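All protein chains but one are shown at their positions in the complex.
A and B are the chain letters, set down in written order, and residue numbers restart from 1 in every chain.
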Amino acid sequence: MSRLALSLRINGETHEVLTAPHRTLLDVLRDDLGLTGTKENCLEAECGVCTVLLDGRAVNACILLAAQCRGRDIVTIEGLASGGELHPLQRAFVERGAVQCGYCIPGMILSAKAYLEECPEASEDGIREALAGNLCRCTGYQKITEAVATAARELYGGRTTQ
Amino acid sequence: MSTGPRVVGQRLPRLDAPGKVTGTAVYAADFALPGMLHGKVLRSREAHARLLGVDAARARTLPGVRAVITAADVPDVRYGGALKDETVFARDKVRYVGQPVAAVAATTREAAEAALAAIDVAYEPLPAVFDVEAALAPGAPLIHEAWPTYTAIPILHREGNVCNRARIVAGDVERGFVEADRVFEHRFRTGMVHQGYTEPRAAVAVWDTSGQVTVWSNTQLPFEIQNTLAEILALPPSKIRVIVPGIGGGFGGKLRVGVEHFAALLARRAGRPVKIVTTCEEELTAAYPRQSTRVELKTGVTRDGRITAKAGRIWFDTGAFAGSGPGVASVATLVLAGPYRIPNLLIEGYAVYTNKTNCGSFRAPSGPQANFAVESQMDMIADALGLDPLDFRLKNIVREGDEGPTGQVLTAVGLEECLRRAAAAIGWADRRPTADRGKGLACGWWTTTGGSSGVYVKLNPDGTVALNTGAAEIGTAALTGAAQVLAEDLGVDLADISVVSADTFATPFDFGAQGSRTAFAVGNACRAAAADLRRQLCALAAAQWGVAAETLTVRDKHVVGDGKRIALVELARLSQASGGGLIAHGTFIAPPTAYDAKRVEAHVYPAFHSPSFHAHAVDLSVDRETGEVTLHRYVVAQDVGFAMNPTYIEGQIEGGVAQGLGQALSEEIVYEGGRVLNPNLTDYKMPTTLDLPRVESILVEHPSPVGPYGAKGVGEPPNIEPPAAVANAVAAAVGVRVTTLPITAEKVALALSGEATP
Partner (left out) sequence: MSFECHEPSSVTDAVALGARFGEEGRFLAGGTDLIIQMRRGKVGPRHVMSLHRVSGLDRIEADGAVRLGALVTHRTIERCPAFQGPLQALVESAAVVGGHQIRNVATVGGNIVNASPAADVVPVLLALDATVTCLGPDGERTLTLDGFLTGPGQTARRPGELLTSVRFDQLPPGSATAFVKAGRRKAMEISVVCVAVRLTLDAAHARCQEARIALGAVAPTTLRARAAERALEGQPLTDEVLRRAGRLAAGECGPIDDVRASARYRRLLVETLVPRALRRSLERIGRAA
């Protein structure tokens, strides 16, 4: 079987990876690079636990071939906190009680980050729409939505409609 | 502590949140060991067939394949809960599409999949039964011909395809119907639904040279898995260590052995660690979903709305093995009786075998199905009698000191307060505010499951405290709740507590994260351990000061008394220097709940411990043309006894309602001819952010005399009432009574168009 040599830029760091062509970004992140903060579940882009940012946009790593990510900028949950300091979204999720089992949370936070960068004037409806591709089975999404609104206020100072 | 609680009752962030938001928390699906192989399970393609042969010779020769096992390679053991009817792999015949037939371990997942494809299985199809009616029909094929020979707890009432019939008999139901002015009979059906945890079931197993196996798994019940593996592997439990690294949701679906046994058996055969993670298709075809049911209810009522008698039957399609069925059928009878004063009862719960996946436990097992029937019928009766559904309930609900259906005396009954507050919050007085908009109510009761818990509490060198518990944190924050109890009782902060959990070798026994019991039971064990540690701390300080320990107390991270104070950090140093440090042990077992044994037959769960009471109310609109339901508001008033951490109790309520609304409106595992038509998340439809309304939680507090600080179990109840509340609101909105779950837009629209009865 052939192998592809890929140079992947993940959380600001370049990783040289040798992988089979069929392997997805999710496979490479979890199995080759040990970045298991990106979660695995349905493998059909229905649940969103594998959400990462590709050039700043939320994507499902489970259906993205690693080869398609060559030369592009990837951010995973491991890339959010800096110097031991939680990102405002992470802090809001902790403080607003938005975390239960936590398995969906990395994907949620990354979807929320992409959305807030696009729409700093976040509304509750907008937040819910932006997170519709991330299933959570624990929370009913209410405290997650509140956490994103809280982070939006902190990050962009805007008034978020509740 | 005269100033009132500092830690319990507070909205404090859960202890494990930082690891979960940074991606550093390790879940079972993330866990890996050097040299680890990947395991896969070959599953039956037939619903009911004689197994003529399993030929794995070709698979064994494929590149990368390190182990292939079939029924011939594993101990011939039948295991199970109340009824031992299950085998590791199908022997002689297969009983459902998805039943394990063989398993392989290989160096990659792809190689393992290729090996599965190379195993040849020969089947000879047998007549099959796919629903309860067919399974109970005269002359129906038996799923288990040898059922009488199976080991079972003795009280079960079994006959052919019925693996238990539990019963409650109280008063004289026939006389009760004679006393009634009206007798109402209705039938209901509910679909099979999956717990929908986001992390698939996963396990990694490795053996050491002494013949001991260690299994990292996302089970809710590590000690039960230890015992089950002991049965399956024919080893003493002391050779089996089960560790729960982290769980991405369970909701009852991770109570019983899932893939742990395959990982252990393959790892033994291969001599290397083996990891197995289920696929989404396996989850939706071969896990432990909630049983579909059929319900018949006959209720007698006086003209003024007093219930005189109820006869009810509920049939659970438990699938090809008993699983949780015998117990769930028992619990169901208490739900079917309902939180009502009914002098004459005849309630039966049946668990019935069919050729479908083995069903199990899902958050409040039997609760939503039975409550949907009971609470739908309450509204149907109220409508027929011209009574307001709230008034009709208030006339009949149980109150302080009443008897439950099996004679247990009910205390701390907050039901009336729940009903009144939920109704007020939803604006019940305006039940049909505009065209096609309506409000619905439903109420219920539930248990706080018993079982014992032990904890060790250890004083760290810096004066902080380690809580060592055998319970797993499955996401509910129950262990944060228990840690709050410990912090409160030790006079330290929540941040001073670290939790070590769920390791069958290192942590004390715990009955497990099930049945809304974790915060309740572990919290109580923490109370006992805190008392023990306080005694030890005071004794140590007393020895230093030469005073009587009884004169000392622990407060604000110090032992104080006799005009002196000494910090816990100093005591920690002293204890380590002289006495091997301080460790306290605390245990708890819920006291038995008395009931009238003459009222029950074949009943695995005859009374609800520290019962909780709750009422739900929903405000929704129905699109008359498409049948689509839009939820506007949802209110839950739940008697939680004492709100240990209101934030996470709200979280339980919001999440439980979300799951309940999924079952109410969109979710169903659909079978046709023994095959699941929707084994993927495209067509198994769990609610998204846009499907759910805001949920308002009203925390009612009628303290349990037994719970820590009065707490009752809170995790399961929010899942119970949503289907009934929605059904009642849809009826209020457009006059269509849907008696089957899920209440799809299609059912509503076809009923409104006069094309079908729902």
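A few remarks follow.
Quick note on the criterion: contacts are C-beta pairs under 8 Å (C-beta built on N, C-alpha and C of every residue); 3 or more make two chains touch, one makes a residue touch a chain.
Bear in mind that the values here come from a model prediction, so they are computed numbers and not experimental data.
Every visible chain touched by the undisplayed chain in the complete complex is listed here: A, B. Between the chain not shown and the residues A:10, A:105 or A:130, the one that touches is A:130.
Touching the chain that is not shown, out of A:28, A:43, A:136 or A:151: A:43 (per the contact rule at the top). Among B:61, B:238, B:551 or B:626, only B:626 touches the chain left out of the display.
On the side of subunit A, touch with the chain left out of the figure occurs at residues 1-2, 4, 20-22, 24, 43-46, 48, 51, 54, 57-60, 63-65, 67-68, 70, 111, 114-115, 129-134. Listed here are the subunit B residues that touch the chain not shown: 110, 625-626, 628, 665-666, 670, 677-678, 682-683, 685, 687-691, 744-746, 749-750, 753, 755.
We take it that only the chains that are shown with their structure count from here on.
Here the spacing of subunit A and subunit B, counted between their Cα centres, is 29 Å. By the touch criterion given at the top, residues 11, 13-14, 16-27, 29-30, 32, 195-200, 246-251, 277, 279-280, 474-477, 647-648, 650-651, 654-659, 680-682, 686, 688-690, 692, 694-695 of subunit B touch subunit A in their complex.
Taken together, the subunit A residues at the contact with subunit B in this complex read 30, 34-44, 46-47, 49, 76-78, 80-81, 86, 90, 93-95, 97, 99-106, 109, 127-129, 131-145.
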